[in-house]
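Before I ask anything, let me first share the structure, which is written out below as structure tokens.
Just one protein chain is left out here, and the rest sit where they should.
Order as written gives the chain letters A, B and C; numbering starts at 1 within each chain.
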Amino acid sequence: MPKEIYYGEYLQLNKILTAQQPESALNGEDAHDEMLFIIVHQAYELWFKQMAHELTSVINILNKPEVNDNSPDIFTVVHRLKRIASIWQLAIHQIDVIETMTPLDFLDFRDQLRPASGFQSFQFKMLEAMMGLKFTDRHGKNFYRQHLKQEHINMIDEVEKKASLIELINRWLERMPFFRQTYWLSELGDANTNLKVEEHPFWAEYIKAYQSTLSTQDESGMASFRAAMVNDAQQGRLTTKANRAVLFIMLYRDFPLLQIPFQLLDTLIEIDDLMATWRTRHISMVRRMIGARTGTGGSAGADYLRESRDKHLIFSELASINSFLIQRNNVPVLPRELQSVLGFSA
Amino acid sequence: MPKEIYYGEYLQLNKILTAQQPESALNGEDAHDEMLFIIVHQAYELWFKQMAHELTSVINILNKPEVNDNSPDIFTVVHRLKRIASIWQLAIHQIDVIETMTPLDFLDFRDQLRPASGFQSFQFKMLEAMMGLKFTDRHGKNFYRQHLKQEHINMIDEVEKKASLIELINRWLERMPFFRQTYWLSELGDANTNLKVEEHPFWAEYIKAYQSTLSTQDESGMASFRAAMVNDAQQGRLTTKANRAVLFIMLYRDFPLLQIPFQLLDTLIEIDDLMATWRTRHISMVRRMIGARTGTGGSAGADYLRESRDKHLIFSELASINSFLIQRNNVPVLPRELQSVLGFSA
Amino acid sequence: MPKEIYYGEYLQLNKILTAQQPESALNGEDAHDEMLFIIVHQAYELWFKQMAHELTSVINILNKPEVNDNSPDIFTVVHRLKRIASIWQLAIHQIDVIETMTPLDFLDFRDQLRPASGFQSFQFKMLEAMMGLKFTDRHGKNFYRQHLKQEHINMIDEVEKKASLIELINRWLERMPFFRQTYWLSELGDANTNLKVEEHPFWAEYIKAYQSTLSTQDESGMASFRAAMVNDAQQGRLTTKANRAVLFIMLYRDFPLLQIPFQLLDTLIEIDDLMATWRTRHISMVRRMIGARTGTGGSAGADYLRESRDKHLIFSELASINSFLIQRNNVPVLPRELQSVLGFSA
Partner (left out) sequence: MPKEIYYGEYLQLNKILTAQQPESALNGEDAHDEMLFIIVHQAYELWFKQMAHELTSVINILNKPEVNDNSPDIFTVVHRLKRIASIWQLAIHQIDVIETMTPLDFLDFRDQLRPASGFQSFQFKMLEAMMGLKFTDRHGKNFYRQHLKQEHINMIDEVEKKASLIELINRWLERMPFFRQTYWLSELGDANTNLKVEEHPFWAEYIKAYQSTLSTQDESGMASFRAAMVNDAQQGRLTTKANRAVLFIMLYRDFPLLQIPFQLLDTLIEIDDLMATWRTRHISMVRRMIGARTGTGGSAGADYLRESRDKHLIFSELASINSFLIQRNNVPVLPRELQSVLGFSA
């Protein structure tokens, strides 16, 4: 006979519901809203743990020596990334609840928390690192080093050493199983052929079609295209080879083999957007709560958040490839044999 | 020099982040989604604790021997009830996150949790009791007794013995400070006068005006009015005397003294609506997850939720008073001296 | 040189922004909130038109003599149904905006609108009919006939005569291209073989596995399974043959060929859930606004909405199939040749 599980024990509510110890109470005061402050941050940390759980599993899947198109791998990756997006939406919504706290109510206990700060959430910084943010790209590097415990810095450093999501996405894009199996496409910038990208019939045709769409205002369009798609150098987080795969997926997403990869790219862009929205709401909330003062952690108030909103985007290059799309009726028709490779066997 | 607070210690993350022990892992399996199941329920329990914190403070304020119109009391009550409404909106949103779990993924660990069930959340049942749900009004009373631990039943029973929110609201309505101080209004059904409600000039006028608005389809309108507003007997959770105060506040909400009381009534109705929406979403989620089967706790699946959605409304009588409103241009004009009592002293 | 388009002309704002004529203004009064009432209903009608646009295109795709697995058809269907789900979420949110109108403010103009009622939205009723609600299944049939204009009744009747979404989904499920091409699966209840469903090796194995999962509380489980999956009669909107396809897709959704079909089923269930939530919010809103009175259209207030919420679900049978799932490690392993049919050709 199986053991009986009881809800409260299963959820370890003895830990969860005893972890709220307001500083104001310890100091003999009663700052009613400190409970809200504690609980909302604990809820955030729970969700950060959940997102790390999902990200870890996604990274493990993509870390396999070979991702098989006929396995559930990419389908599972998309499903779990969509869950992460769903959790970010909830995280944004949680700010509505914090904002029921007024500045005056916050002041009742705020000074007792110094120098604690949400900035010290190592789980959040690990999430950023897992997705692909490097220490060197962080805004406020020194500040970051000073305010985190060494053990947490070490943990984040460990994460940084491993392959990040964006790096694995880049690798998967560069050698999508389907690309390797297809002679016609294997030439798409593959170093093994002597063909230059622009000499390849597909890209030659595409470049011509793209050029004709550029308005006079878009003078720099072709240069941007070449920088992102043709030149050898890696400018940002994605290689030109990966960028070509991104464009190919976006153009031919209607073929069965590319439907789920298209959803994958779309979900990554969505996660970036949600994180930017979260930072924007966070900025407004801080401005509302403490005006122009420095934050509890001594960070320069809303400025840190504003800078990181712009600098900490991870997947913005995926979205930027959309600039290079052309109208559907000008998109090159794929050779019949390639079309069949992109479909089901039946 | 004050002690330094560190974010992770302040939030007791050593407890919060170590409280996730999937049963499937204990059983040597790997049910990826069990983590989500645990975390979403823990997040719910955190928010239930926060709502209990707010409700307790609201009840304490209303429990004072005397609520003073010139104190911040009712303003604070409204503020905290609005926060509870805000948390319910978040609680509804959390269902979106659970629904990223598919039925097949749930089955991976579902049987290992028996007979644990969200039904066993004693915090949720305490919230219901604090608001005013009595054991005798609960759907599935025996089921309830059988599935909760005795210690939790006792805790809920203790809460039931104390004055609930709806009872305190009823008392506050019956003897709003302003009502007691005002001769003209003190007669509104006050037992100390021999005047019957209908003989009182205000209500005599209002009843006449109300009657003229009834369409032939509303034949029962006047009987409903009398049952709710005039007859002595208490039919539901509010007395007829309290109901008259509700109607008075709704009609004259534009006067300064009634502006915040109006927001109070509106917020209580909103909380009821949000809880009904939460139960509806919960029903859909269970139907999606386990179809017509019995729940892990053995409850008859979605049926329990459906019944409780309709039977566990607490403040629906407040909303029903809206039936008795009449058009603004027919609303009796208050005597000048009463108007001044409803305003500021300046 | 192409013509120049101007925003306001393109959107025909001369029509859109001149279509608000409050009755109260015509009657020489100024009911401030009537503008909100008009605009929110106009916004609903715009979104109903958009949903009809999407539904029409989805129905046209599914109405093709043959849906090809290697075409973008099902991918497009899913994409557009997800958009419909997204619009329903917005429609639910719009109720928050209506609820900023108080009952007293509504009374300022409510009587001047009789007998107009949201019940008379023929677009909404056409949406229900397009999805698959039949006149005979409508709650309040006579009421419906009496309050709609004959021309609108005729339009809805026309829609009813055509194949509805649920009927086309049933057909697509019954003869999924892949099912027809596969000898092994073609036997799954196919009338062309003499094999009974239960004699088929796959279903024989599955029935056995399913039976072993039934707890003693689920006594009726096997009878429900047989009614839904095996017996010939069509009980609800789906045939037993279609139901078997539903179960198969849910079980083997990880195979590439079934990934998008799985999303299709999931999205249909979600649309049903959203419409139920919309009706629930609508019920609460009406209760808040007019209490227990009859609606402007004379409908029995919230009762009509409550009944239709339960009776007008279209895709609930899809969700109920989840009852018949079993744990993944007991799911029959498919023969290798079948597995390859479910994958890409590469």
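FYI, a contact is a pair of C-beta atoms (placed from the backbone, for glycine too) under 8 Å apart; a residue touches a chain by one contact, two chains touch by 3 or more.
Quick caveat, the model's predicted, so the values are computed rather than measured.
Student: What are the shown chains that the left-out chain touches?
Tutor: Per the touch rule above, the missing chain touches A, B, C.
Student: Going by the contact rule already stated, which one of A:L55, A:L113, A:I169 or A:L251 would touch the omitted chain in the full complex?
Tutor: Answering carefully, the residue with contact to the hidden chain is A:L251.
Student: Please give every residue of chain C in contact with the chain that is not shown.
Tutor: The list for chain C reads 2, 4-8, 10-13, 15-21, 23, 32, 35-36, 38-39, 41-43, 45-47, 49-50, 53, 57, 79, 82-83, 86-87, 89-90, 93-94, 96-97, 100, 112-123, 149, 152.
Student: Give me the chain B residues in contact with the hidden chain, please.
Tutor: 69-70, 72, 75-76, 177-178, 181-182, 254-257, 259-260, 340-341, 343-346
Student: Suppose we count only contacts with the excluded chain; which residues of chain A make the list?
Tutor: Output for chain A: 99, 102-104, 107-108, 111, 215, 217-218, 221, 224, 250-251, 253, 266, 269-270, 272-273, 276-277, 280-281, 284, 287-294, 298, 316, 319-328.
As a convention for this text, only the chains that are shown with their structure count from here on.
Student: If each chain is a node and each touching pair an edge, is that a line, ring, star, complete or other?
Tutor: complete
Student: Compared with chain B, which chain's mean CA position is the farthest off?
Tutor: Between chain B and every other chain, the largest centroid distance is to A.
Student: Could you grab the centroid distance between chain B and chain C? Build each centroid from C-alpha atoms only and quote it in angstrom.
Tutor: 32
Student: Using Cα averages as centroids, what's the distance between chain A and chain B in whole Å?
Tutor: Taking the mean C-alpha position of each chain, the two centres sit 39 Å apart.
Student: Of all residues in chain A, which are in touch with two or more distinct other chains?
Tutor: Chain A, residues with two or more chain partners: not present.
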